[in-house]
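What you see is the complex with one protein chain gone and the rest in place.
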Amino acid sequence: MANSEFSRRAFLQGSSLLMAFTLMPVARKALADTEVDTLGTVVLAPDLPGSLRTNPYLDAWIKVGAEGITVYTGKVELGTGVKTALLQIAAERLDVAPAAVNFLTADTALTPNEGYTAGSHTIFDSGTALFNAAAQVRQMLMESAARHWGLDVASLKTGDAMITAPSGARMRYADAVAGVDLHQYAQAKSPDISPEQFKLIGHAVQRLDIPAKVTGAAAFVQDMRLPGMLHARVIRPPRPGSQLTGFDMPAIERLPGVVKVIRDGNYLAVVAKDEWQAVKAMRAGYEAATWAGGDVIPDQAVIHQLLPKLQSKRYPIKHEGTPAPSSGKTYRARVTKQYLMHGSIGPSCSIAWFKDGMLTVWTHTQGVFPLRAGIAEMVGLPPAAVRCIHAEGSGCYGHNGADDAAADAALIAVRLPGVPVRVQWMREQENLWEPYSSAMLTELQASLGSDGRINDWKYELWTTPHNERITNAGRLVPARMIARPFTSMPSVPIAQPEGDGDRNAIPLYETGAASIDMNFITQMPFRTSAMRSLGAHINVFAIEACLDELADQAGVDAVEFRLEHLTDPRARAVIERARDEFGWPRRSPAPGSGIGLGFARYKNIMGYCAVAVEIQVHPQTGDIEIQRVVTAVDVGQIVNPDGLRNQVEGGIVQSSSWTLYEAVSHDAGGVRSYDWSGYPILRFPQLPKHVEVHMIDQPGQPFLGAAEIVQGPMAAALGNAVADATGHRRLALPLTRKA
Amino acid sequence: MSRKKLWVSAAVALGAGGLAVAFGLMWRPAIDPIDKPVEFDTAQIARGADVVTAGDCAVCHTRPGGKYLAGGLPLVTPFGTLYSTNITPDATTGIGQWPFEAFVRAMREGISRDGHFLYPAFPYKHYRLLSDDDLADAYAYLMSGPPVYEPATPNRMKFPMNIRPLIAGWNLMFLHTAPFEPAAQQSQQWNRGRYLVEGAGHCGGCHTPLNFLGAEKDTKALSGGVVDGWEAPSLLGLASREKPWSQTQLVEYLQAKVVDNHGTPAGPMRPVSQELARLPQTDVDAIAEYLLSLPASDAKPSPIGASTALTAESARLGHDLFQGACAGCHGGAAPMRAIDGRPALTTTSAVQADKPRNFIKTVLEGIAPTPGEPGPAMPPFAASLNDQQLTALAEFIRHQASPDKPWPDVDATIQALRQETP
Partner (left out) sequence: MSKVNLNVNGQVHSLDIDPDMPLLYALRNQLELNGAKYGCGLGQCGACTVIVDDKPVFSCVTPCAGLEGRKVRTVESLGTAEHPGPLQQAFIDTQAAQCGYCIAGMIMRAQALLEKNPRPDQATLRTHMATNLCRCGTHLRIIEAITRVIENGGLHG
């Protein structure tokens, strides 16, 4: 009893906190300046929670009728399991079984505009919106039944999409809806519910999409087959900026099965009846084209000398306090990372169909609304004549080739009216043309006061953009290649507290004075854009390296030192939990063993994550084996515990791959990472031997998002463990790179 | 004494004497074990790392998926299968109890610490050329690594080769390596190259033909051999071939790079070249200089067997197979050609060779990527292509490279290789 009272109270506090949170100036600013607020996403109702602010009508989210219950989200399934999680939330609050809901993800013709599915915002924004909208709709349906029966609404119950009176009288939702108008704004406050009453939220509901994926049922955009569909392949230049000087078009047109060859400025594509014929025609097309010039490709050996010399704008991120007199204990470091690629396992694919003046594009983009606007501008159609429907692709981890492949499909489809056209990028096209994750350079200097606490923190970073998303047609690579090319909008960083390259550049620790600046480089050697956690990967790595070094200078254990500088109880809780479960500072006596800790609160406003790792660095070969990974996470109210665990495990493995091995290989002669042989990623034999994920649930607390919380802390833990194992700190990512 | 008795006595005496000599030959004393390896300074360990790298110790003494230097790699010989031993400094299963003296005896004479003979698959015939300093440095490196408990896998040698003391006789017949003497009239780099090739590098172990008892035919040194089904080509006359090797090309090939007109090492040479890539540049330069100085052999090339002309149907099939299975990487517009400038398949050593063996092996086995490191990689096609397809593909590609010198015995080679590697 006491327990439930506590939870109830906690929930009530939590839900009022939830409301309060979304009303707080910081949060409103956060939601206003994020990458998810894009074209057409106007804040109409600032007092409403989550994405109800921008899509306040209840029937934008939920429709009830004779055909059943349909729930809409403007977010998409990227492989993170959010489609299932969002359905859990909606079904929970509607009090129906998940199977009773027809759940639709982003479609410009049908769903709310929630910008992009990115930045761990899905549950944060869309989940919050559905949590409230669904509850309000259920309440309205009950009130409708109550009016009809002349009863007090509090006496009614729901279940199986039915409203039941104490007398046993029943009314289906489909009938109750006649008495309400769902085309009205949601309320700021929703009916209460205690977390113990949750039947779905907080439970490991199995993902809806997995059975199809393990049995070969159609599940991806790559699996779509439309009547009369033709297959297209694009022929790209050797590098961006190259000009087409010659192309033997007739020779390609003559090839078997070829229906059309497109040449428009520097843009080349072939269309054939059969996919294999398209591939062969593409290969011939590559050989039949001659190019001149192109952007200069930098040499990766000197990229970090080059970056600070390029055109950039300096943004102050935090300037607070005056530096105290130095105690003499200082740590200075220069931390670097190379370009990384998303490396989606399935290269980008899209289908477009231009029929009766309407261009429909099936795409695995993260943002159907911005893409629609960009494509409409590119092909010269009004936005209303373009419809973008999300269909799953393989994991994208950010802005990959999806939007450009959709633009390819659109460009080709408008030249073949009436016929669906499928474009599939080749592996090398994905590797060479996807927007990379920026190579970065950071310099930090921090000092201890005479009391052994951090009293000064200076941090400066250099980065190219982490958000080159589709704000105009010129952001689409195909649109830049055609004879009348579009120009990309100028690059603008995502502001704090979300952050861009500066994401998580502000330590959560108390640092006394702080002086943090970002040099935002707009003259990009490579096009770069968002990849899972943006700047947090290197920023957390750098901050945590510094914490370890300062702890060492202070003569304090690394974990204790962090706790001494953190007041946030939830931050302390994840660190303590990781420490205790790991048995810190236990390490194996085998030669080359090392342990390390990494911690961050994502963007300082989202999920908390602490990681403790034990590795072994072979004293002779230098090979790194990850022996143990122990993680503690806190993402607020957990929606699907198994989904959360899945995301954290995946992030641990992916971040290990990035941090230990990955770098795009490039020099003046070109990008050498055109396939997996040139861009090796972690394979099964390199997996950590043992992984634990400890989840601290916060029933009733706001949803904080989970997909990106572990990238930075895992990298940091590995960096610290390598330093512990070898006695030498490596500050150039990837950690196994030979000097 | 009767004549007969005299003969019998003489025979017994000779026999006893012979047995005594034989016993003396076939028995070696154990060298006392040490408790704990000595500590060595980091500079010596670093030098030792280079000796061990040049000697390719890890290539044989580490099995795929196994721990570094812990042994267990099978070596298939005509006399049975051997498994490499654990040379980590583990006290019970490795060499942790070996004093330096025992290590030297093993490396120079092929005798284990406890006195048993080592099979000459272990190339002590070459390692005995290592200088005292190099042996001391190698010992330091090996004894400073992490000990790994990994008991040896028992060998499966056929009778009579499973009787180790008989190796004494083998040594008597074949172990004639003279100590290394630098040639005064040659440069320091040339002599260094020869020292590495004949000594630690033990190139002759693969690149020299073996006699029926598995010993290198010294008169035919470096004129070519076969290992694990792969042809280890002749290293003689490299500079005077139809497609000659330049110093730069040979150095880069030895460092596992992709080289114009020659390609990249595959098969057993690949791990060797990856080790060489970690040696000081001057050492690889020296090896190349020495090898390039070796004159072509006088011996007449062995007669080439009958070859069949390419039928139109086979040519069509080969062309289709290339398009479907190979062109994604090896086609003219493929990135590794267009961006990396890697040579056309038809110009590689494997396709230029007189025999199809290495080409077929490469197609069957592929080239494994090095975990975590960028570099050439190729999938294995053993399960994707059947024998008829392999034949057509081989003939097609050879025809592109040397239309008037088709390969002999393609069918038979494929069948033989399939049997060796199921």
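As written, the chains take the letters A and B, and residue 1 is the first residue of each chain.
As a working rule, a contact is a pair of C-beta atoms (placed from the backbone, for glycine too) under 8 Å apart; a residue touches a chain by one contact, two chains touch by 3 or more.
Everything quoted here is computed from the prediction, not taken from an experiment.
Only one of A:I317, A:V335, A:I375 or A:M426 touches the absent chain when the whole complex is considered: A:M426. Across the entire complex, the residue among A:P112, A:G127, A:G285 or A:G343 in touch with the chain not shown is A:G343. Among A:K213, A:H319 or A:R334, only A:K213 touches the chain that is left out of the view.
Only one of the listed residues, A:L156, A:V653 or A:L704, touches the absent chain: A:V653.
Mapped onto chain B, contacts with the missing chain fall at residues 64-65, 317, 319-321, 323-326, 328-329, 366, 369, 377-379, 381-386, 388-389. Listed by residue number, the positions of chain A touching the unshown chain are 78-81, 206-207, 209-220, 222-223, 225, 256, 274-277, 279-280, 343-347, 392-395, 397, 424, 426-427, 642-643, 646-647, 649-654, 657, 675-677, 681-685, 687-688, 691.
To be clear about the criterion, only the chains that are shown with their structure count from here on.
On the chain A side of its complex with chain B, the touching residues are 238, 280, 283, 286-287, 428, 432, 590-592, 618-621, 623, 660-661, 665, 669-680, 682-683, 685-686, 736. Residues of chain B that touch chain A in their complex: 49, 65, 68-69, 141, 144-146, 323, 327, 331-336, 338-341, 369-377.
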